[in-house]
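All protein chains but one are shown at their positions in the complex.
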Amino acid sequence: MTLTSLVAWIAAAITFGTVIMYGSVGEILTEKSGNLNLGVPGIMYLGAIGSLAGCFFYENGNPAPNPWISACIAVVCALTAALLGGLLYSFMTVTLRANQNVTGLTLTIFGGGVANFFGGSLVKLSGGVGQISVAAASSAIRTRIPFLSDHFGIVSDLLFSYGFFTYLAVVIALAANYFLTRTRYGLNLRAVGENPATADAAGISVTKYKYLATCTGAMIEGLGGMYFVMDYIKGTWDSGGALEALGWLAVALVIFTSWKPKNAVWGAYLFGFCYWIYLYIPSGISAVLAKFFGAANVTHMQNLYRMIPYLVTIIVLIIVSKKKRKENQNPASLGISYFREER
Amino acid sequence: MKDSTAVRMDRVTKRFGSVVANDAVSMNIHYGEILSILGENGSGKTTLMNMLAGIYYPDEGDIYVNGRQVTITSPHDAYELGIGMIHQHYKLVDVFTAAENIILGLDSDKITYSLDEVNKKVEEICRQYGFDIDPKAKVYEMSVAQKQTLEIVKILYRGADILILDEPTAVLTPQETEKLFDILRAMRSDGKAIVLITHKLNEVLELSDRVTILRKGKYITTIPTPVATEQILTEAMVGEKVTLDIDRPMPENTVKRLSVKNLTVYSEDGIKALDDVSFDAYGGEILGIAGISGCGQKELLEAIAGLQVTDKNTSIIYYDKDGSEKQLIGVSPREIRNYGVHLSFVPEDRLGMGLVASLGMTENMMLKDYDKGASPFLNKSDSAKLAEDVKKELDIATPSLETPVRRLSGGNVQKVLVGREIAAEPTILMTAYAVRGLDINKSYTIYNLLTEQKMKGVAVIYVGEDLDVLLALADRIMVLCSGHENGILDARTVTKEEVGRRMTNLTEEK
Partner (left out) sequence: MKDSKYEAPKSSVKEPLVHIVKRSDIEPWKAWGIRIAAVLLGMLVSALFINGITNLNPAAVFKSMFAGAFGTDKRIWQTLKDMSLLLCIGIGLAPAFKLRFWNVGAEGQVLIGGLVSAALMINLGGKIPNGVLLILMALCAVVCGAVWGLIPAYFKSKYRTNETLFTLMMNYIALQLVEFYVDVWDKKQSHSVGVINASSKAGWMPYIGGNQFILMIIIVALITVGMYFYLQNSKQGFEITVVGESENTARYAGISVSKVIRRTMLVSAGICGLAGFLEVSAVSHTISSLTAGGRGFTAIIVAWLGKFNPFAMTLITAILAFMSRGANQIASDFNFNKFASNILTGIILFFILGSEFFINYRLVFRHRPKEVK
């Protein structure tokens, strides 16, 4: 493997990882409040379509759109759409005490439906598949750090060849980590997820924390959706379900990080590395494996290599459940609605 | 100088459905004193104090704190009034450190927190009252006594002046209890108001200044401790001996059915729930088990039924009708049941075990023998017939045999459970709290059923709460006290006070 392809692999892993890093950091915050939100793919979809639609209407109605205004519209619309998704989930599970898993799955169906419906319509409006483009916003969001990104050869390629939302993801992950481990509100939030009755007895409003954590988490997930549209696929739309798959990987990554946002940083990149591995496994190995699996064409093996992130998640899941270390487990009351008068 | 009255409760009533947990209770709590609230299980002590702590909200009556009428709707309100309660089940987050638990939920201007500051203040409190606690330890690594200390420190840290402790010594060793008492005394001389919910007479006498007695949800009296004696307190607590008209024939042709030796069971927290208990049970008699609830009754019955892990020295021998002896330790619950040992256990939440709440009588009848026969399908007609019989015989009120048992009243649920166990023609019949929540007439139905079984030669083990009933129904009474066997007595001759005393005080010779 050449150095160039390794650098390309790492760069691809980082872009991929950023999408799921947003998703999983948002979901960690949500789960720390005891809400297991399986609606992450749906919320990321909402964020994605929110940003795309907002920019589309701005850029299409404007002969010379300002990229930075368009980028701001993308962010605001993504946050708003995702927030609505988070509110819906919170209302259903916290106020109406609906089952969290079922609500989350419904939100995924609904969010995916909304996004692909409007996404498809936008594609049609702009003249067919691949035609939609919100170039201004996308280019603004993919703006690289000046100077650093082109003066240091391979270091620039490795570290500074990304849009600034790539770095924001890391900042948010570390900030979330700081929030959870160092601040009073983080402490209170963790208590709500671990033992809501205790938190309640300590005078913490369980409902408020669950709402806030879930909605904030949803907004972070929404940024992931926006990043997907604006950076990962460069201001177009994809109706093929790729974002849903990424959303589920984000949920899986939460377990991989043992609910610590700082682990999501390297975990997400590792997942990205695993995800793109299929392009970089030496063809010699692939040829041997292809023979073993009866594949006529070596490239067919890529399909199997793409299982790797999921297999890794399962293995981690089993190891974690076998070890049973308290600090690495999910919040103790995850998935359970809280009702004070229920014994 | 403030008025020494900390709390005044005025005709406070709390109902749970049709059950009146507290019936117009009025009482006072003073600063600078330790007040005991004494009563049997179900006398409403904890419920009353929970209303001060913001867990429950009273249906009627008024509460005054420091002379002002207050409304306490949440634990947060209680904290702001300076009231802190230490519940029997600790309110701690397991994966947090002691310090993190202490500052949980506290209002502060600062967003971040400095554990160093907390540690310093905690150390200060510890020095003042003589606590020993490591602020950096995780809760799940702590012993029960340490957790309790943490709860107290937590409340003091919040500046509470009124402390309520619910059965604080239930889980402590004698040494730990002594230490706790010293701390409580120190806090009293510091001017704090301390309420101790308990049913242990010796603690009341040793520690408190006044004692308020509740019985069956009603306020009975308040006595200054110096004039109280064990006798006065017991009588006030258990009430006059009520003569019950339970028919109790003398046992005939008793045969040994069960021999329990050195039964030791550890609870999940690693505490001994049962400590070296030995006894025999005979066919043709009713063995009553007396004790404050949570003293090992549940574990005792479950151990016999094969549902508990027992210590290795334990032996439980079952004497079969054909004269053979069978060791029950290590035998599956299903096999034990096939021997004829039947457990009709009514746990705290009646439907948690023994019955399937969402199913009707018919299907609950077959819970234990649904798998008999080779057919892959259930034989519903047999159990429907059985359900019909049980329903008729025990006069169970249910709209239909298919109505989920969760919809039946408590008494009827009990009858379904006991009816099923009796219908299985057991050789040993164990029941726990079989009449809990039943009115007097329905209770008699159950008593008569059990006596009938006894006369058929069944060994009946009856765990009860009401001493009057135990004394009138059982032939022998084994008293459990904190997991120890504290005497096996002849129910026909022993006095109620004697049983009550053994329930609360471990006799020295043990």
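In this document, chain identifiers A and B correspond to the written order of the chains, with residue numbering beginning at 1 in each.
The rule is short, and it goes like this: contacts are C-beta pairs under 8 Å (C-beta built on N, C-alpha and C of every residue); 3 or more make two chains touch, one makes a residue touch a chain.
Quick caveat, the model's predicted, so the values are computed rather than measured.
S.K.: List the shown chains that the missing chain touches in the full complex.
M.R.: Within the full complex, the chain left out of view touches A, B.
S.K.: For the chain left out of this view, which of B:E40, B:E363 or B:E465 touches it?
M.R.: B:E363
S.K.: Which of these, B:L81, B:I316 or B:L480, touches the one chain of the complex that we don't see?
M.R.: Touching the chain that is not displayed is residue B:L81.
S.K.: Out of B:V70, B:V144, B:L205 or B:A424, which residue would touch the omitted chain in the full complex?
M.R.: B:V70
S.K.: For the chain left off this view, which of A:L6, A:L96, A:V171 or A:V288 is in contact with it?
M.R.: A:L96
S.K.: With the missing chain put back, one of A:V7, A:L84 or A:V114 would touch it. Which one?
M.R.: In the full complex, the listed residue that touches the missing chain is A:V114.
S.K.: Using the touch definition from the top, which of B:L205, B:I246 or B:L307 touches the missing chain?
M.R.: Residue touching the absent chain, from the options given: B:L307.
S.K.: Need a quick check: the contact residues on subunit A for the chain that isn't drawn.
M.R.: 36, 38, 88, 92, 95-99, 101-103, 105-114, 116-117, 120-121, 124, 239, 245, 248, 251-252, 255, 293-297, 299-301, 303-304, 306-307, 310-311, 313-314, 317-318, 321-322, 330, 339, 341-342
S.K.: List every residue of subunit B that touches the chain not included in the displayed model.
M.R.: Interface residues of subunit B facing the absent chain: 11, 57, 59-60, 65-66, 68-74, 76-77, 80-82, 159, 305, 307, 332-334, 337, 343, 345, 352-359, 363, 366-368, 370-371, 376-378, 380, 404, 406-407.
By definition in this document, only the chains that are shown with their structure count from here on.
S.K.: Using Cα averages as centroids, what's the distance between subunit A and subunit B in whole Å?
M.R.: Roughly 49 Å, centre to centre.
S.K.: For the complex, give me every residue of subunit B touching subunit A.
M.R.: 55, 74-76, 79, 87, 91-96, 100, 103-106, 108, 110-113, 138, 140, 349
S.K.: Could you pull out which subunit A residues touch subunit B in their complex?
M.R.: Listed in rising order, the residues of subunit A that touch subunit B are 182-185, 187-188, 190-191, 194-195, 197-204, 326-327, 332, 343.
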